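The structure that follows is given in the form of structure tokens.
Heads up, one of the protein chains got dropped from this complex, but the rest are sitting where they should.
Labels A, B and C are assigned to the chains in the order they are written; within every chain, residues are numbered from 1.
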Amino acid sequence: MKKLMNSASDYVDEVLEGLVLAHPRLSLGGSARRVVHRAEGMRRGKVGIVSGGGSGHLPLFTGYVGSGMLDACSIGNVFEGPNIDSCIEAIKLADGGAGVLRLYGNYGGDRMNFDMAGEFLEGEIETTTVLGTDDIASAAPEESAKRRGVAGIIYAYKMAGAHAEEGADLAAVTETARQAVAATKTIGLALSPCQVPGSAKPTFEIAADEFELGMGIHGEPGLWRSKMKPADEIVDEMIGRLLAERPAGHRGRVSVLVNSLGATPLEELLILYRRACAKLGEAGLEIVHPLVGPYATSMEMAGASISICFLDGALERLLAAPSGSPFWEVK
Amino acid sequence: MKKLMNSASDYVDEVLEGLVLAHPRLSLGGSARRVVHRAEGMRRGKVGIVSGGGSGHLPLFTGYVGSGMLDACSIGNVFEGPNIDSCIEAIKLADGGAGVLRLYGNYGGDRMNFDMAGEFLEGEIETTTVLGTDDIASAAPEESAKRRGVAGIIYAYKMAGAHAEEGADLAAVTETARQAVAATKTIGLALSPCQVPGSAKPTFEIAADEFELGMGIHGEPGLWRSKMKPADEIVDEMIGRLLAERPAGHRGRVSVLVNSLGATPLEELLILYRRACAKLGEAGLEIVHPLVGPYATSMEMAGASISICFLDGALERLLAAPSGSPFWEVK
Amino acid sequence: MADIRIETLENAIRIANSRMAALEAELNAADSKLGDGDTGVMLARVLGKFGETDIGAGTDLGAAFQALARAAAAATGSSLGTLFATALLTIGKATKGRETARWSELSGLLEAALDAMIRRGGASLGDKTVLDALDAVVKATAGLADAGEIAAEASKAGNAALAAFLDKPCKIGRARMFAEKSVGIDDPGMLGFVRLVDALADRD
Partner (left out) sequence: MADIRIETLENAIRIANSRMAALEAELNAADSKLGDGDTGVMLARVLGKFGETDIGAGTDLGAAFQALARAAAAATGSSLGTLFATALLTIGKATKGRETARWSELSGLLEAALDAMIRRGGASLGDKTVLDALDAVVKATAGLADAGEIAAEASKAGNAALAAFLDKPCKIGRARMFAEKSVGIDDPGMLGFVRLVDALADRD
């Protein structure tokens, strides 16, 4: 696989340098320059929100740093968790004296390092944790706490971020993030792999006429493979699986995110979104604030994910609130 | 090549349906539903701006319909010009009684159809034409009027659109578009092809370790092919060629657009942008309002283009003015 | 042989469509050398639409040509398709209200179409486009009145033009930049035109 890069070892650092050059509202910090944070600094008294994870998922995670969203992100190597120092530094940079929520995907390395960072700062900064667990293909519903976090985590960023911006305290912001995660379900499909810079091989192999449903964002195996099918059929199955997880008592308004894994173009996302609208309409659901585009990618992987965020009044209000992050602005 | 679609014959129509569902500020109109226009309608007395072209380049062209940018776009089949009816309808939908600027890329089919549409409406709606000609690889400098329009045309959309929104008359808006086109130079590179829906083959072939400089956005041959090189070397050549076209007397402020042709991920664009910043800095140029992302694509083609817009005070003011199009918002 | 009438047109459309089955890939391949590779798929779509267009109901030959022009213009906005529509519209205007045209008029009708295409597209004779093959056919069929002879001469002239231009450089569009590369390569529009003329002349 061809990559426009200089060397595998400089890949992440140069990406981050480019990111903050292109988006002056973001700053690059930390002893190893692996923390992206808000250039204007933390507002005293505001609850901080940090996220982070491996590189290779732009605009996740760093693209959502901004007012009404995240305050800082710690960044690991491609598809590896952020190291402990960057987690400590991110939490410190997000500290406005009102505590810091750690809000990130449920991956082993990320969890261990954010946990250690929190322990390290014990007595100094109060921290809480909410893990993104929206990927319904990564564990059965009974084990939903073990699921991985994928694209749908951006709803939790948005809602918790808006709540923190409004001045809610750490417990309330944490509870909002928890609710946003619980309300959001995602399923993905992959058409072709990506390749980790420096690696000799793509992350997986798949035939030229096959796709895989439920694949993980690093190319981990999914639910099944099949020959290519018409897009509408694929969407019908994805929406069916997502609606099977509709929370009891949900009232009928949802947001939808149709996300490119990287190489899949906007044209195809829109074909998927068109059908998703029809199916959700049939199910009596009303869509508000849809998102269609590359929101959480795996570099040049081809494929897409669909997320549904089952809204209630409070979450919907926070979804519509202003935010100033480079890749999700709301005014 | 795998595509998430239902059928080649429904591809464009379903994409456009998805587009207006996802972006309620856009409306789909025209007898064959091949015109995208502003849902709120035209403001009386405002100069209208229409663009258009073949499908397969999202967010071009339709994604730039909105306040302070375009009023309507006519849409052709993938990589074919818009047909005459859609051009006529787009011009009518953009008519606010103050004339309509036709602003589109310099491609044979597009030109013939927009010309015929203008002739058809003679005596009814006053029209002017400015052609995007930013692709420096498509003709020598002496023949710059014959160059094709690629990603850099969005600067003309933005500046002419802002000028029209301010109430400038048709002649002034047309002159702004002309200046914006003259100020903008683009060069692209391709890593891998795309495939037109329904076609049996990709648009071109290229070895697994090669790239091509100066390739057209439909896969037309470029200046040269070479084995992959470090990104910085490639950027240096691209920037060098762009700076060779710096207008005489230009004062030193530029905007830069690093654009993905589709499959190339944001990570790689940022590596290119990082180097572009360094080279432009060395040349004594200051970058304002940079754009890094998928702004004008060729579906799943991998590659990138770099555009430089050599600003003067008037153009810079219009670049910074508000705009409300879905894929380029400025507040 | 009989005059040119609506059935002549219908028959030509059938022949062109069946020839297109094999021609589509050949034209795409020719266009993909220096262009965007869509000449065949576009022409197949336009001719397919002709097959679906009902032109047999009336007796107005000009109206039939104009209906085809509208079908072509609705089906595509590509360069060649638009020029094709322009040509049909021109011939339609010239034969408006008539039930038949004589074969001896054909060269003149094509010449009018050629002029309209030159005005619309802005290219010149000699640029290595479909225009050059059409021009050769116009000249070769001038003064002829017999359908069979016209078909044979048109086919011969078209192929001669194709051969004559093979080693010339292309002077329009992006291919102009690669003038040297276009030497030794057929222009896809010219190739399509000549192949279809061959099919109509039954000289595949």
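Everything that follows uses one rule, which is that contacts are C-beta pairs under 8 Å (C-beta built on N, C-alpha and C of every residue); 3 or more make two chains touch, one makes a residue touch a chain.
These figures come from a predicted structure and were not determined experimentally.
The absent chain, not drawn in this view, touches the displayed chains A throughout the complex. Shown as candidates are A:H23, A:H218, A:R253 or A:R274; the residue that touches the absent chain is A:H218.
Touch with the chain that is not drawn comes from one residue among A:G76, A:G96, A:G188 or A:G262, which is A:G76. Residues of chain A that touch the chain left out of the display are 32, 54, 76-77, 79-87, 107-113, 115-116, 137-140, 146, 148, 196, 198-201, 203-204, 216, 218-221.
Simple rule for what comes next: only the chains that are shown with their structure count from here on.
When every chain is reduced to the mean of its CA atoms, the largest separation from chain A belongs to C. Averaging C-alpha coordinates per chain places the centre of chain A 30 Å away from that of chain B. Look at where the CA atoms of chain B average out and do the same for chain C: the two points lie 32 Å apart. Remark: chain A and chain C have CA centroids separated by 55 Å (rounded to whole angstrom). In chain C, no position touches at least two other chains. Shared interface positions of chain B, i.e. residues touching 2 or more other chains, are not present.
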